[in-house]
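Please read the structure below before turning to the comments.
All protein chains of the complex are present and in place, except for one that has been dropped.
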Amino acid sequence: MNSAILAQVLVNGLLLGGLYAAIAAGFSLVWGVLNVVNMLHGSAVVLGAYAAFFGWQLGINPFLAALAIGPAIGLLGWVVQRFIVQRVIAAPVLITLVLTFALDLVLNNAMLAAFTADYRKMGSVTGLPPLMIGTVSIPADRLIAAVLGIVATFLVHLYLTRSRLGRAIVAVRMDQETARLMGVKVEHIYALTFGIGLALAGVAGCLIGAVFPISPLNSGGYLGVAFVACVLGGLGSVVGAIVGGLVLGVVESLGSMLIGAEYGVTVAAVLLILMLLWRPQGLLGRAGYD
Amino acid sequence: MHARLQGWVLPVAILVIGAIVAYGLPIALSNQTYLLRLATSLALLVTLASAWNLVGGFTGYPSFATAAFFGLGAYASAVMQQFGWSALTGYATAAICAALLSAPFGFAILRLKGHYFAIASLMLVSILKEVTTGWSNVTGGGMGINLPGAGGDPLAIARISLEILVMLAAFSVALSLVISRGWLGFGLSCIRMNETAALSAGIDAPRLKTIAFTISSAICGVAGAAYAGWIGYIDPSDVYDVMWSVRPIIAALIGGVGTVFGPVVGSLIYLVFEELMWRNLLTFGTGALGVLIAILVLVMPGGVLPSLRKGKVS
Amino acid sequence: MTALLELQGLTRRFGGLTAVNNVSFSLDQGEIVGLIGSNGAGKTTLVNLATGHLQPTAGRIAFAGYDVTGKTPYQLARLGLVRTFQVVQPFMQLTALDNVAAVALFAGGAADMPAARHDAQACLERLGIGELANRLPPHITLAQRKRLELAKALAARPKLLFLDEVNAGLNSAEIDGVLTMIRSIAAEGVTIVVIEHLMKVVRGLCRRLVVLHQGALLADGQTEDVARDPAVIEAYLGTRGAAMLEVSPP
Partner (left out) sequence: MKQLSIQNLSAGYGDVNVLYDVSFNVPVPGITAIIGSNGAGKTTLLRVLSGLIRPSKGSIQLDGATLESLEPDGFVAAGIAHVPEGRRLFAGMTVEDNLLMGAFSRKVAKAEISRDLDEVYSHFPKLGERRYQDAISMSGGEQQMCAIGRGMMAKPRIMLVDELSLGLAPVMVDVLVAALKQLAANGLGLLVVEQDVAVAFDLADQVVIVDRGRVTKTGSSADVAADPAIRDAYLGEI
């Protein structure tokens, strides 16, 4: 296995990792702050991808469309949390998992009914030739998508650490009752966080739609990615999601080359379980952080 | 002596009633295929829900691994029968395979808590599904397996399957009652309430949790084998469907997680809802199921029977 | 006579933070030792290491002559190395009797559940809360829950008992009650380590003090000497604390 192929596989992995970061960041934020594992997350990514696809058919560039699609799906997230998830917010793990699983059944099957299961693909978005570095070729669309994925994630990180509401989100994550004592309305923060989480999923959907074929059947795969990258990076850590996404991207593309693409999920799943046993707080996370 | 004797009466009674129903019901329903199907589905759900309850209810660990061992059992039995072994050997292999995988895997992931454990257990389902699909020369991969016995008289198969699954359900409930009354159940409930304090009280939590997980998985494996015999054809996307993990949880939630008879009552109520829903919303089937589950979870997280064990273990 | 418990170079790090830093001391049968130090000095971490709840980064633990480093809490509990918790941790849905019976069954060597309940009732009566047998923990007072915690520790037939701030939150009268209980347990030959902030309790019980400061051993000696040690006064006791300790225990 000479170095040229290895270099290409690593680059492909990193490009994939940029998208995975965007998928995982929103999921990790919701899990960290609301202690809710949002099984709906995969379908939200698919929804974003279809919205971008239909926009593309109307001639709108998916990367630009993400600026509108993200907030729109974020609003949907805000509504779902405020009127449904909030009712079981203090329930045990089992209840919130099964509830969001049921909501995913509804959203996914609605999309299957509306869009059918067959795959759709956008043509080249920017039309630029691939970037060549030595023997490694980097398709323009995939590079832009990966970079935008990481940028979107980092913007959320800045929001969390620099802004008043962002700081309140972290405060609610760390000690909800004491955040209340500071005058924070925790229910509003939950809805806002869930909205940001799904907005990021929507943006990730647009980026993926620009590069890969899409179908409602992918939602399980995206959810798996969110699980693994989020745990790799450290629960609740948005920056950790970037690291987790990149590591997963590289491991997956190496794995599919060495073992075969059909065992992709197994490679990722085994990596997740080993991570959970060895460092549940993630590569970056500090012990006892979550 | 009195308590010890009294302790065994109820579990034995359950097994006897189970045997009577297992023998009588197939004859009573003899050719009504719809009722036979409904009764067999109920027996299957009671088995899975009661087995899940050992881990999710008694021990308080939210497991989503039921579908993994259910599918593993179905394939273990189907593969054995494909190579000419009897159905009975198939069931034994299913139980052994499920136990051999669940013991080490359980011991590892039972060190995790809450969401982490739930996700790790859910991941096992996708791992086994992918490995089974990939190992096509043995499992037939995506094409699935037709069980040798499938060609026989469908009514006879339906009746035998009902008999087997009713016996399995009775065994599952009786065993869960015995466990709940013994030292194992007492230790598991201490672990559920406060694992740190349980460790300090001298409870070997890792061992107890693994025992519960292994018993539960073995029962699910045999249930998978029985399901394969009943349906006659299996493929990975059917037997490893996550719904096999979710339905038993919903049933236990409705009936009362952590109680012995909650899963039984919950299974009946859930199946009534599912049949009604399925009857008239065919096109949007799974979506409607999602709405149903969401409503059930939002309305009765506490469960019909007292959800958590109140007071001391009798 | 070998020491009952021997800690050698015990260290535990959490990432960059060294919570317990190379601590060594030993305890002999029948001693009542005070383990003091300000919040964050590493007292509870040390107890967690000694009782198996945490694995040490470095160092060795010997109990009754055997190396028990790395053993689990339940193995140590069965050997008689028992602890109470700083924040009381009862089994909320079990009655007081069954809380103690659990320990009697799994650590105290009771043959079966009826035997465990029998031993448990004896332990409750020993702590003066026999009449609370069928009450659930949420429905008894904090002082009674502290005695329940002591009863659970007794049910494990302890040789060494770590009492982690068992008096926190009690008023003077309640504290006196608990002190008499501790003395009667010690009188039966159980070695006791008292982790405490209340100087009144430390003075009343302990002839020997081990002082931790920022994870390291600051002092280990007779209570009167430690009370006059300038390093201890400056780091922990302050003038008021030292005065409290001056009066030597009865």
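A, B and C label the chains in the order they appear, each numbered from 1.
In the analysis below, a residue touches a chain if its C-beta (ideal position, glycine included) is under 8 Å from a C-beta of that chain, and two chains touch if they have at least 3 such contacts.
All of these numbers come straight from a predicted model, not from anything done at the bench.
Note that the absent chain touches A, C when the full complex is taken as a whole.
Only one of A:87, A:167 or A:279 touches the absent chain when the whole complex is considered: A:167. Contact with the undisplayed chain is limited, among A:36, A:184 or A:204, to A:184. Of the listed residues C:2, C:24, C:55 or C:141, the one in contact with the hidden chain in the full complex is C:141.
One chain of the complex is left out; on chain A, the residues touching it are 161, 164, 167-168, 170-171, 173-175, 177-185, 286, 288-289. Although one chain is not displayed, chain C still touches it through residues 17, 38-40, 138-139, 141-143, 168-174, 197, 199-200, 214, 234-241, 244.
Going forward, only the chains that are shown with their structure count from here on.
Look at the CA centroids: the one farthest from the centroid of chain A belongs to C. The chain pair with more C-beta contacts between its two chains, of A-B and B-C, is A-B. Inter-chain centre distance (chain A to chain C, centres taken as mean C-alpha positions): 47 Å. One finds 33 Å separating the Cα centroids of chain A and chain B. Annotation: 44 Å between the Cα-based centres of chain B and chain C.
On the side of chain B, the complex with chain A involves touching residues 56, 62, 64, 108-109, 111-112, 114-116, 118-120, 123-124, 126-127, 130-131, 133-134, 242, 246, 249-250, 253, 257, 283-287, 289-294, 297-298, 301. Only residues 51-53, 72-74, 77-78, 82-83, 85, 89-95, 97-98, 102-103, 105-108, 112-114, 136, 152, 156 of chain C touch chain B when the two sit together in their complex. Interface residues of chain A, counted against chain B in their complex, comprise 31, 35, 37, 84, 87-88, 91-95, 97-99, 101-106, 108-110, 113, 220, 224, 227, 231, 260, 262-263, 265-266, 269-270, 272-273, 276-277, 280.
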